[in-house]
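Could you have a look at this structure, given as structure tokens, before my questions?
Removed: one protein chain of the complex. Kept in place: all other protein chains.
Moving on, here comes chain A:
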Amino acid sequence: MVQELGHLKETASQTAGPYVHIGLTPNFGGISGVFERDLGSVMVNDETLGERITVTGRVIDGAGAPLKDAVIEIWQADAAGLYNSPSETRGAADPNFTGWGRGPTSAEDGTFVFETVKPGRVPFKGGRLMAPHITLWIVARGINIGLHTRLYFPDEAAANAEDPLLQRIEHRHRAETLVAGGQAPNYLFDIHLQGEKETVFLDM
């Protein structure tokens, strides 16, 4: 016998289900009067520092249809490369930028849109810089555990080439699934759940 580690097991994930809007974006889902506004619907204000961008995209299933009942969350550094989080020890992030956004895919065509700023670079272990990126987390009916991926920028070829996460992708053409289309300030990012263009999802 040895001592017990005493660790608990993480609570198992379950799908967000078809009515995820009731919980996460109730005003969008038609329930008004409970919360003043949907959390995460606004990331920037007039004072936010940095280059304003939009990220528009869809989440596409294995039959090529966009999901019209998904919710996407994004998390990113501010324009100077600092996270608005108590775990950020390198300095104080822009107080006018939350770094976190949440948005539904539309019931009409399945698009999501985030109005944000372009993130600065943040360090990897050992101090070398990662390329500017946005973390995404996708939940929906039929998704049993939230899907985690990253968006990189098409106009950062040099930084992307030295990014430690992108470098870890063995099949080089798959790294392109993490690089947005479009151009500044309007980027496009479709997420493919399956098929030839399946997005690289992360276990991090």
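As a convention for this text, contacts are C-beta pairs under 8 Å (C-beta built on N, C-alpha and C of every residue); 3 or more make two chains touch, one makes a residue touch a chain; residues count from 1.
Following the convention adopted for this analysis, contacts and distances are computed from a predicted model.
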item	value
Chain excluded from display, named as in UniProt, from "ATP-binding protein", "Protocatechuate 3,4-dioxygenase subunit beta", "Dihydroorotase" or "Polyamine ABC transporter, permease protein"	"Protocatechuate 3,4-dioxygenase subunit beta"
Touch residues of chain A, complete complex, unshown partner	6-24, 26, 29-31, 33-36, 39, 61-63, 67, 69, 73, 75-77, 83-90, 98-100, 122-127, 130, 133, 135, 137, 139-148, 150, 165, 168-169, 174, 193-194, 198-204
